[in-house]
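Removed from the display is one protein chain of the complex; every other protein chain stays in position.
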Amino acid sequence: MRYLPKSPADRKAMLQAIGARSIGDLFAPIPAEYRLERDLKVPRQMAESEIVDWFRERARENGDSYTSFLGAGAYSHYRPVIIDSLISRGEFLTAYTPYQAEISQGTLQAIFEFQTMICELTGMEVANASMYDGSTAAAEAAMMAVRITGRRSVVMARSLHPEYREVLATYAHHQNLPLSTCPFDNSGRLNVQELEKSITSDTACVLIQSPNFLGTIEDISSVAEMAHKKGALLVVSIAEAVSLGIVEPPRQADVIAMEAQSFGVPLGFGGPYCGVIATREQFVRQMPGRLAGQTTDRNGKRGFVLTLATREQHIRREKATSNICTNQALVALMVNIFMTIYGKVGLQELAQQNLAKTAYAAGQFNKQAKLLFSGAPRFNEFVVQTSEDPYAINSRILGHKIVGGLPLRKFYPELGHAALWCCTELTTRSAIDTAVGMVAESERSVKAAKEEVDVQEVSR
Amino acid sequence: MPYPTDYKYTKEHEWIKVDGQNATIGITHHAQEALGDIVFVDLPKIGSEIHSGKAFGSVESVKAVSDLFAPVSGTVTALNGDLATAPEKINKDAHSAWMIKIALKDPAELNSLLSPDDYEKFVAEEG
Partner (left out) sequence: MKHMTRKATRHVNQNEGLIFEKSSAGKAAWKLPPLDVPEVDASALLGSSARKDLGHMPEVSEIEIIRHFTRLSTWNYAIDLGMYPLGSCTMKYNPRVNELVVRLEGLANGHPYQPEKISQGALRIIRTLSDCLLEITGMDAITLQPAAGAHGELTGLLMVRAYHQSKGAPRKKVLIPDSAHGTNPATAAMVGYAVENLKSNAQGMVDVAALTAQMNEDVAALMLTNPNTLGVFEQEIHKIAEIMHAKGGLLYMDGANMNALVGKVRPGDFGVDVMHLNLHKTFSTPHGGGGPGSGPVAVRQTLEPFLPKPVLVTKPDGTLAFDYDRPQSVGRVRAFYGNFGMFVRALAYILANGPDGLRQTTEDAVLNANYIRKGLEGIYDLPYSTPSMHEVVFSDKLQAKKGVKTMDLAKRLIDYGFHPYTTAFPLIVPGALMIEPTESESKEEMDLFIEAMKSIAEEVEEDPQTVLDAPRSTRVSRLDESAAARKPVLRWKPGT
């Protein structure tokens, strides 16, 4: 097998050196009754060309060259070419976790730069080297608030990504942490009056998302004031990292739990992505995940090491801040390179384009159907309510190789025939116009059918 | 290493110096040696209760964490503020780098602690 660097002669020589008659001798510790005497029933060994063909078939079945208006926690942005050029270097791709600092300075310095840029973008004082994804980062941030405050319940916004809320529920259930959900009002923002009622003296934190799942930017100051007044922390989840280019970060938050996928990580059917937790310096010892710190070596030379490791599983064991072991190093490196490429001016321009495309699209949809939640600012997502079921409309749009907005019925049934649309810098005006046109047609048909019925009614 | 004769000791390597109804607590030279460079000390708040034999905080080195166990029960009256910025003081002189001061709850508990000789013997055997 071509990945195995041994010839039959090598194996023979090694068995001799060991003093074993055959390889079977080395598997003698396995009780005979369990030893597999047959081949595994997996597909037969394939040549490299066959492997590529097999996956090309799957890629075709998945349909490519579609324009998508989907967002909802996973965003389609352009990935500059040098990201893959650099992360494909064997020294990054095939390197281990940087526990041996002397021979991992490349990885460690990159992490240190990543941590720095996340702090600059989020307005927080410290950031970790990444968590699995935005959903687990949010859950871990909530757990962090529980540890810091010593309080045992969490209030979460209903406008927090529904799947993030499900993950938090899973984590909280077995730690006996009660969760309550706070509704949004018709501006799309968290209902602050309801929030006031939900926060108790046992609330560890208020957990919101901004821009939230419906695309709306929350009134961070009011929510922060309300939470802090009652001794609770504010945890803000950010799912669309590009928003940080033009939307003021939630500086009044105590912990920010981010999903950095927008920064150069492929959509890849849902993973791997890149969660990050950022917080104030005073909370750093309660923060899970790896941290790279600057130090000097015995000759006074600057270098970097993994630090504050005593929070982690390999030392604390059952008292660890979390059980997390791997982080998302390679994807965090993609994020790092993306942030470096766009930088101070580019990230703002990128966000500006997203804002412009979305404002245009929202405006056009508003002329044909009902645009919800216009009472508060949005970034690159918006909700459109149509007369016809959005699943039906999307079916027809799919024929034009366009994937329409996400129907919201399964998450927010009270919104009726509503769908969540996302526009990024990659969304073309022509795709927007086509989609809007099809929605317009749908509205006309429904109206015409209704008038037909009315006419029939009248003529009876 | 001579262990101060006016202190008492525990098998978890804490020392306690009694002064009437109050006492001062720290960790021994042997403990700091085993831990290595100390980087952080986690102590309870003033006013909190500590209970004999139960953990009341922890001490961290780069590679290890150790719980701090209360030699006796009492209420915390003072913390050594130096340790927040210079935890290495414990490495330099563990027997003077105190951690907490307490008001004793039950002075009888002191009777079950080790004398300096007993502690020295215990350390020699353990090693």
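First chain written, first letter: the chains are A and B, and each begins at residue 1.
FYI, contacts are C-beta pairs under 8 Å (C-beta built on N, C-alpha and C of every residue); 3 or more make two chains touch, one makes a residue touch a chain.
Note that the structure is predicted; figures quoted are calculated from it, not measured.
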{"item": "Displayed chains contacting the withheld chain", "value": "A, B"}
{"item": "Residue of A:V192, A:I341 or A:L415 touching the missing chain in the full complex", "value": "A:I341"}
{"item": "Residue among B:D19, B:D37, B:D67 or B:D117 that touches the chain left out of view", "value": "B:D37"}
{"item": "Chain not shown, touching residues in chain B", "value": "36-37, 39-40, 60-62, 87-88"}
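The rule is short, and it goes like this: only the chains that are shown with their structure count from here on.
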{"item": "Rounded Å distance between chain A and chain B, as computed from the means of their C-alpha atoms", "value": "46"}
{"item": "Touch list for chain A against partner chain B, complex", "value": "285, 309-310, 315-316, 319"}
{"item": "List of chain B residues in touch with chain A within their complex", "value": "39-40, 60-65"}
